[in-house]
Each structure stands twice: as C-alpha cells, then as structure tokens.
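Got a structure here, written out as structure tokens. Questions coming.
All protein chains but one are shown at their positions in the complex.
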C-alpha cells in the first residue's frame, strides 16, 4: 500500500557493504572486551538481586524522597563485580571466580556470596582445569535459568498477543509517561492506553544513564522521568497487562537501555517482559558523553539479550537532528541507520526488531519543509523495507505556541501515515514547555486518531513522481550518505574515528574520553561469559 | 499543476443543460418583475443618499448606541420609492415618475424631490409619450453618472492591482472581521492584512438582511457583525487602501449582498470599490426566509451590477452543509453550484467572477472523512475549471476543543491547497465559541502560512488514481446531482418548485411565503428601468 | 478520584500540581514590558510562578510595529477547588422515557401539553431548537414533536418577543422554549431578560413555563435571568421533556405556577 521510492539498487548494496566495513572495528572491539556492566548482567541473569543495605544515603540525598525508595543503595551485583575485580581482575569474567566460590562450597548460593562480599569475607580465585570446567558448568546452568525466564516471557508475550489481540494497525501509537513517580506514571499510562496508545514508554530520570548501577525498587523521585528499576518495570508491565485485558489488545511497554548499564537493563527488560527498548549503538557516546569503547561493548551484549527476548529496539538517530540541522545533516541519519542495522544484525536481531530512528525535525518555516520530511521518511522506508522504523515527532522547532505545535504534530502524523512508518511517537503540544501532561497525551492521541482515520488512506493518492521533488531529494540524501560512508570505511578505525571527528549530531567524542572507560576490560583467551556462550549458541 | 478528475464529459454537458432548464422559470420571473429594492437601487445609482431626519428612534432603539449612528433612520430612497408606490404604483418603475417630476420642474434635483416627499408635498405621475421620453433620457443620464463611478472604480482597482501588486498566490486568503463596530473592525482588518490576508470580509450584524432598507453612516452597534452601510464600506476600503500601499499588495474587501436589499447593496459595493460580494441566488430564501420571488428578482439585478463592477461573487452552498449532512447531501451542493453558475452567466458574470461555494463540513469522525472532502473539492474543481471557487472551513463540527479545531483547520487548508481552490476562507479555532478574536485570526493565518508553504507543493505528489476511492466518490456525487437536476428540470416551475420541496439545506420555502413578497411588483410593458437598460446594453 | 475528597486542584502531571494553560492578547507592543504585563495578569489570576512560554506581536509588519501581543502562559494556580461548594444544576427530576412522559401528561394533565418554540431577537440559528423540537431530534433521541401528548409549534427564527407573547396567550401555551445562540455583547442574556420581563408584564403569575437554551448559557443562571430553566450545550430532547413533566405536572414548584387549566 505504501509509496516506495525506486532507489538505485547498486547504491543501496554499496551502502550496506560500506556500513558493514565501517562497523567491523567496533565488532572486533566488542568481542575482545568485557565491562563491569556486562559482568553484572551475567549475575543478574543468574538471579542475583537486591542492594547492600549499608550503602546509600537513604533520604538525605537527591534522587531519594521521603515516600520513595533510596535510589542510591549499591546493588549486590555491583558489590560482587567490584570485589572480583579488586581481588582477581575482570579479564576472565566474573563467572569463573564466582561459581568457583560456589562450587567449592565457600557459599551456598549467589546471594550468600554477595553477603560475604558485603561482610568483607568473600575471597575469589580464578579456577583452572577441572575447577574451571566445574565453575563453567555451574555458571552456565545458573544463567540458563535466567534465560529460560526470558524465553518464557517471550512466549508469554506471543500468547497474550494471540489471545488478547494486537495493536489494530500500523503505525503503532507510542506514548511517553514521565512524571518521575511510578505511582503517577501508572494511571497515566493506563489512561493513555485506554485513549488508544499501543506502546507506553517510561522515560528515565535525568542522570540515570550516568549511574554505573541500576537503582532498585519502586521509585517516586525522578526528575523529568522515572528511574528504570526492575520493580518499576514489573509494576508497569502488570498495570499494562491489566489494561490490555480490559481493552482486548496487548499494550506494549518500552524503556531505555542506553547508558552505563545497557547490558543489565537489557537483562531486566527480558526478565520483566518489556516489549521494546531504546537501544542505540552511539546514543550514550554522543548525548551522554559515555566512553565509546564502553558503549560498544555494552551495546553488543545488550542487543544479544534483546534478540533473545524478542524485544524490538529503537535507535536514536532522531537525536542528531535536535543538535544538527535536519536538512544539512539528513544523510548522517541514513548513515547511522545503516550502521545500527549492521551492528544489530551482528548481535542477532532480525529485521522486524529494528525500530530504526528518524524524525520530523526540519524547520517548519523552510519552504516545502513538509515535502522534505516526506522525502526523508520515504528514503528510510524504501531502504529498510522490513524494519518497523521509529518516527519521532517535532521537538527542536516546537515552541510555546501550543496551537502551532498541535498543528505541526498533525502534519507529523500525516507524514507517518503517508510513508508507512512502523512506530509513531506521539508528539506533544507542550514539547517546548513541560514534560507531557495527562491532557497533552490525551489531546495528542485525539490528533493521531483524527489524522489516521480521516487521512490515513491517502497513501492511495500519494504518488511522488520519479524525478519529482521528493524523488530527487531522497536520491541526493542517499548519495551523500554513501559518500560519507566511503570516508568512514576508509579509515582503519572506521566508525570509532568518525565519532571522534564529530560526524553525528555535530558532537566529537574521542575513543578514550567520556565516562565509564575504567569499566572496560580486555578479555583473556580463557575468559568465560556463560550468557554470551548461551546467547551465541542459539544463533549458531 | 492541480490534480483534476476525468469526469464523464457527456454527464457534465447534460448537467449544465439541465441546470439551465431548471433555472429558466426563475429568469423569466426576474425579467417580468421589479422590487422596491431594485427601484431604490436605481435612485442610489442616480446619486440619492441620506436619511429622512425625522424618522428613526435615535439611540432609544436596539441597533443604535450612544456613540454610534442611528441605524434605523429611513433612507431617502425608501421614502421616495414608497411615495411613488403609494401615488402611482411601481409597475412602471420609479424612474418615469421621478424624472418626470424633475423634468417638469417640480424639483431642481433628486435630493429636492426626496425632501418634498419628506415634507409630504411631492406629487408623482407616470408620464407618457414625449414626457416619458424626456423622463427616460434624464433618468438614463443620471444613472449613467452612477455607473460611470462604478466603471471608474473598476478601472481604479485594476490600476491598483497593477501598481501595488496582487495577492502572491492562489488560493486567496480570506478573513472575516465581525466586531459590530467599524472602528474596531478597521485595525483588526489591517492587522489581518499585515499578517497575510488577501481578502477581508466584514460580516454583517444579525438581522440586517431582514431590514428592508440600508442603514446609513459609520456604525458601532452591530451584533456579531457590523452593519453594511455605504460609509462603513468607504471607511474600510480606505483603510485597506492604506494598508495595501504599505504592504505593496492590493488587499480586497468583501461584504454581503444577500438579504432584502441585495440590489442596493450591490450598487453601494460598486460605488465604494468593494472587490467581492457574497451573492447567492437562494441564500436569502433558505436561510433568512426571504420570499423566493423577491430574492430572484433582486439577485438578478444585483448580479448585473456586480458584473459591471468587476466584482467576484461568492455563492453560499457551504451553508447547506451546516444544516444538512455533508456526505448525504453533497450532490445538492453540486446542483446548486450549477444553478448559481447558470443564473450568474445569464446576469452577465464571467467565469473568473464565480466564487462558487463549497465547504469542508464532513463529520471528522467519519472514516476517510478527509479523502471524502478531497473528492468533493476535486469534483467542484474539475466541473468549474475556470471559476475561482470559494472553499469554506469546518464550522458545524467545530467544538469548543480549540486544539482539535486548529488541527482540523490545518487539514482544511491542506485540502484547499491540494485541490486548487481559489478563495480560502480561513477557519477559526473558536468557531464554536465566539466571533473571531484578533488572536484567532492571527493564529489562523499562521496555520494557513504553514500549510501552504510547507505542504502546498504536495499537489505534485497528489494523484488520485482512476477508479480509486476519490475518483469513485466524485463520480457518484456527480451522478446523484444529475439525477436530482433531472427531477427539478422536469417540473414546469423548475427551481422554484425544488425550493418549495426542501431540496437545499433541508429547508422548505414555498413561493409565496417568507419576508418581502409585498415588495415585488409585476412590470407593465411600458415600465422603464434605466439601470437595467444600461447594464444590458453593455452585454448586448 | 476517590470519593470523600472534596478539595482538588488542576492536574498537570502530578496530583495537586495545579497546572493550567492560559492564552490571551494584551493591547501592548511585544517586548519585556508586555511580558511583565502578562506575568502581572497571570499573577492576579492566581498563577504563581507563571511562565510566559510564548508571545508574538499581532498587527505588525509593513509600516508600524505590532500594537498587540499574544501570550501563552503555563503555571500552577494556587486556588483550591472545593467540590463540596460546587453549585450543580443537578437534574432534580428523573429522566423519563418518551412513553413515561406521555403517560405522565395523560395522567396528570388530562389534555395535551402545549409547547411553543422559537429563536427570538435577530438570532437565526434554528438548529438547536429544531434539535429539541423536531421529530428528527438529537443524539439519537426524538424531539418533542414525537410525543402524542404534546402539541408543539416551532415558530422558527427571528421571532419578536411581542409576537411570542401573543402566540403564547392565543395558544394557551404551557411552556415556551426559546433558543439563543448568538452571544456577542451578551445578546443572549439581554434577549432572555427581555423575554422574561415581557411575559411577566403581560401575564403575571399566569405566564407559561419559560425555558431557554443555547450552547453558551450557564444553567445556573435561570433565576438571575427571570426564567424557569436554562439548558446548555449538548442538551437532549429527553432531558427537556422530563423537565417539562416535572415542572408542569410532577412536583409543581410554588414559585412557577403553571397556567390555569382551561
């Protein structure tokens, strides 16, 4: 039904080859390293939960409120990984020393190991030979139990979708809640679902992505977003399950993986049946100044977990256009989509799981801005015919004129419908003012409904002619993208160098800068990660 | 550039033939009668102005305020026509007795005749033979002077358009002011022009259309509109001339002819260089319960004046859709457009003067409502390729949800651009609430600008396929229209009967009902109307 | 909102945050002085701290600068809404089915109930009164004409008050229903007061029940306007029929006697 552009097939093939080539150094890097968060994720898959009660400032610190949970207590997974690292280093992974401790009877279970760490009595060694074999087997079994829960969640999702019914159509209507308080988020999310949302995303508190641990418990104290915690995931998923049953349609839940804890949050998402995750290979680097190496190692692991969990990822190309110009830098979006695609596939994700990002961010005062948007959106649609595509609403050029904003969002919705986008992030008229209000969300959904119902069928009449404005624009963006990819692939460090050069979102990030580099560890040949082993086994 | 539908040419020809046939009884009726307002219009063309100072209640009555002009004083033209009618009847027209009085020296000039009427001393007789010849010559000369002023205004408009420049593009952006106070209207109109309006319409006070006289002077006391008076016309045209010069673009002025004084208001519009006039063959009948015969006689004369003045008329088919359903009754709009066209051409108007009306009034909750709108709009566009077409915004389905209203108006604007409408009446988000505020108008213009600039070029990509939804819908509306025209043309009374049957706007109006029938007079063979003679001479 | 909570505040994204959105125009050219003026007004309205999140000049361009500034303001209002103090024109009467309405008239009146409807003044918006009176009705409910036990005359638009009084007297109307849609310069309020005064003067206590309606009326204003009942936007014929039965037959209110039986 959707209009497609006739892209030059040779150019498309060349673009994909170049992207794979540019991404290769990243893949090599990721395979050769682990990170503290990858190792913590292994422990989480093996079932270790909870926080060390003697850490944290309780309600004296920011991020903690009288009626909420302390969000600064250190999780046991952090305490254990840090202890292992202190005592024997992480270059073999955490599994060998920890399950060696268990197998050798030093502790009855993982939780006990953690408590010994807390008490300062844990002693780790890296086993060899049969000891290593035994530790590996035990670790594999423990992690397999976690993965079994992930698998069960995937099956449960499929069952619920089959039983209750799915979103009534594409695009899926995706809405954000962002109160900072999980107990305010829940009724707002339910209200949005009742008003037509197919997907609910809970935005995270500012600053969480720079925490090198995942807070615990039900939280009420976020700023401009709610902490991503396992308990918050569970509460919201349960609330959406209730409303899904009520509405006879499975309502999806989204959260954010990017940040210093990508691998762990990916695991928690798998364990709590989240359905989509924001997961971009570069977002943390560019927008949170997280170290590139750290990010590349973490993102690969996290994506392997998503692949297993049947989670759809959303990439973050839209963000570039909040700092860079949407016309001048349109080709960087295309380049990034191709890179995200190649890295995602390498991590085991399939086409239907690739919610590649792009956005309606062209200055609305530019003549023909709407048609330029259509050209860009159709380019993405035609380049990735089997990916759902995540279509982001205007943000940068939204102003406090909420009437104009509501109109612009309507045209964004129309562009989404005309170009067959898979996931429609619903724009808010108050974008430039506040995090969305209950009423903003409701009005926004009314906007979406009007546009899709009244004008959705217009795709039948939408036929950008070959050689016309839209076709020419799409072609020239693709050509610019290929030219840029050529320059990137030319460099031995590929993408890593391109990021250092400020290619994306006009932000420069050198490979050794940014936060979290000290959490990256080069692996030895004997290193063992049971999660990676099990995740890769399936793919082989 | 604009998409056109391939309508069945045989059907189109048949539709026009049927319309001409259905309208014939109306034309015959109009030729055989005069009305008090037609005769007053003759006196106005001959230069008679002012009111009888001893009439009216001054500021004691509604419609009159402390700081405004008494709007209920009786104009001299009324006093004279009434006196003639009392003394000798109107079946010969007013010109013969009045100019006979002048020619026979009873009064030095027209104003003096009026004052004699006021004093009760005027005595009228219908001259015959040479006396009649002399009266005719004098009347013709007097009216020719008025028509010369109309001609000069037309030339002046052409000159100003050539010198200052015209509206930058189609559609012309048309905005309403409606404060009731000409001195508030003026700055609001100027503000709208500065913000991009190409045409300003001053809406009339409720109830003016049922006044059987035209109020005089600058007025400040209208309800939901400002009185149409010669002085208000003059003041607003002068204000717009100022702003036209300032902006370097000729800003057009519109008012409303329909009502009991159509002929006179048409004359005043010609004398004061108005540029467009609302003038529908049936609006007064259907929406103001004015007698059909009265309306048909009046509208023909008024349209002949507009033809001479180079004024673009706007017909009122949009109004049907405020009482009738826009989908079920879509074909009645088409039928009415064809009837308005045939009657307009008979009165001497040319294609470029035919702002045939239609509107975006489909229930927005109806699936595919936007595409149905496109189908209807394209049908009109394809059926009347050389007429400007007046495209009215949503009104009936507007609610107090001003955000939704603003969005809907945006889609209305888009439909206007995609279907090549000539005159775009700008919708107001407060449609269901109040007459437009200054800010509503400004926001509405911002809406128009965004849509036209950002998406106007989308016509290139808009290609409703033959046999597709839009094409099928347009074809079926046309077929229904032809079927209805067949039924109307079948009746010896044609259109007159159709109106009695409730064909338009689901409102029934019998030929002898409604207001103003007593102002209709059958003409004798010797009747003389110098204005008609001069207007018809040009056409012959 | 759990029952029992009587004091609430507007809800933006958290309970009790009091957030509202406001827009208006001031006759002041854009600039810091205009923004200050907007903040002053928002403050007087009880919004604190108010944020002017958008402003633009109106009427500028070409020769002179803009003489007006449009503002969008966001912020929390300090006022509390006391639900216990809310004056609700609750329906103090049961909503009857058409059959029940006819039954009540038959039983209580022993003759047809006579209803006159009109738009008065220069208001020509008949769709609202038609929605209440015509068979076709509104929102799926049939209009009053549908009732066997009612005699309904819809006089249409632009009826003058004296005409209406005369017709009411001639027809011995039990109820007169008047629609007013145009509200500019409070036309609807003026016309309603004129209506009430004319009926009072002409018929005194014996006047018919006076009911007015229109989208911009506040139902709480009946007493102030001198009529018996005011219906606002979205009124359905069934509500009106039920009210007529209640007021004229059911529990006749002391202060609004129905016309003498013939």
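Order of writing sets the labels: A, B and C. Residues in every chain begin at 1.
The rule is short, and it goes like this: a contact is a pair of C-beta atoms (placed from the backbone, for glycine too) under 8 Å apart; a residue touches a chain by one contact, two chains touch by 3 or more.
Remember, predicted model here, so these are calculated numbers, not experimental data.
Enquirer: Out of A:94, A:338 or A:438, point to the residue that touches the absent chain in the complete complex.
Expert: The one listed residue touching the chain not shown is A:438.
Enquirer: Which candidate, B:115, B:151, B:184 or B:325, sits in contact with the chain we can't see?
Expert: Selected residue, touching the omitted chain: B:184.
Enquirer: Which of these touches the unseen chain: C:22, C:127 or C:153?
Expert: Hidden-chain contact among the options goes to C:22.
Enquirer: For the chain left off this view, which of B:50, B:400 or B:513 is in contact with it?
Expert: B:400
Enquirer: For review purposes, identify every residue of chain B that touches the missing chain, sorted by number.
Expert: 178-179, 181, 184, 188, 399-402, 430, 432-439
Enquirer: Which chain C residues would touch the chain omitted from the figure, given the whole complex?
Expert: 1, 8, 10-12, 15, 19-29, 32-33, 35-37, 39-41, 44-47, 49, 51, 53, 67-68, 77, 79, 81-83, 85-90, 215-216, 218-221, 233
Enquirer: Please output the residues of chain A touching the missing chain, sorted low to high.
Expert: 178, 180, 187, 190-191, 194-195, 205-207, 210, 223-224, 243, 246-247, 287-289, 322-323, 400, 432-435, 437-439, 442-443
In this text, only the chains that are shown with their structure count from here on.
Enquirer: Relative to chain A, which chain's C-alpha centre is the most remote?
Expert: Most remote chain from chain A, centroid-wise, comes out as B.
Enquirer: Approximately how many whole Å separate the CA-defined centres of chain A and chain C?
Expert: 52
Enquirer: Centroid from C-alpha atoms only, then distance chain A to chain B, rounded to Å. What do you get?
Expert: Here the centre of chain B sits 61 Å away from the centre of chain A.
Enquirer: Scan chain C for residues touching two or more other chains and write them down.
Expert: Chain C, residues with two or more chain partners: 56.
Enquirer: Chain A: which residues touch two or more other chains?
Expert: Those would be 401-402.
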